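These notes are about the structure you will find just below.
For this view, one protein chain was removed and the others were kept in their places.
Here is chain A:
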């Protein structure tokens, strides 16, 4: 099978030399395909590895996936530093340049809208976790043999245990609710100060690297000029919510805002 075309991103126009020195997911040089007032940034891939069937298998190989994901991101991020781009999702592959041109022509309206939305803006990621260490401990009901119902005799220790257990579960749930409410409020504050906001599913604990449950996995589209202000806002939200642990990543290319019909949460 012959070469396919891996799409990295789409821009309005790129100056000569804009992609010089950049290499794609197989190490081949990045190049451009232009039509309809848009420029696709692409690199060649072998359909033996990147055609539908092999791609499906390769995506299940974690080492392959990480290498390819980071190589794709490196190209997108370098361009996004100094240009307005619509990032392509991972593994958008065309059979040839004609296919790319057809996509640009067909999707021009959507792409123009996204380019306008992300122009002069970058994405920031804010993750929030329940922070049990700082959460207030609700009062535990007193447990003593005097609390046992009269005549329960030898059943008291078991009953007392169950009461404590139930109270602990209620306390845990209360803490969780408190943290979840805090994350909702914080997200609303951040979203109000961003051009757009989007929520990704919370990451599984085994993947996030933290034992506490993730309550918010937010992405915010922010004017580049307001980046410091946004970081300060995130910091102030973290400070005012002792029940939350807050992590900030960015700036990102606007991956989370690249879909044509993106809606705010």
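Just so we're on the same page, contacts are C-beta pairs under 8 Å (C-beta built on N, C-alpha and C of every residue); 3 or more make two chains touch, one makes a residue touch a chain; residues count from 1.
Everything that follows uses one rule, which is that contacts and distances are computed from a predicted model.
**Q** Suppose you had to identify the omitted chain by its UniProt name; would it be "Heme exporter protein C", "histidine kinase", "Response regulator" or "Gas vesicle protein"?
**A** Going by its UniProt entry, the chain not pictured is "Gas vesicle protein".
**Q** Who touches the missing chain here, A:119, A:223 or A:247?
**A** Answer from the full complex: A:247 touches the omitted chain.
**Q** Among A:14, A:77, A:113 or A:180, single out the residue that touches the unshown chain.
**A** Among A:14, A:77, A:113 or A:180, only A:77 touches the chain that is not shown.
**Q** Which positions on chain A touch the chain that was left off?
**A** Its contact residues with the unshown chain are 4, 50-53, 55-56, 59-60, 62, 65-66, 69-70, 72-74, 77, 89-96, 98-100, 102-103, 123, 125, 200-201, 203-204, 206-209, 217, 219, 231-232, 234-236, 238-239, 246-253, 255-256, 258-259.
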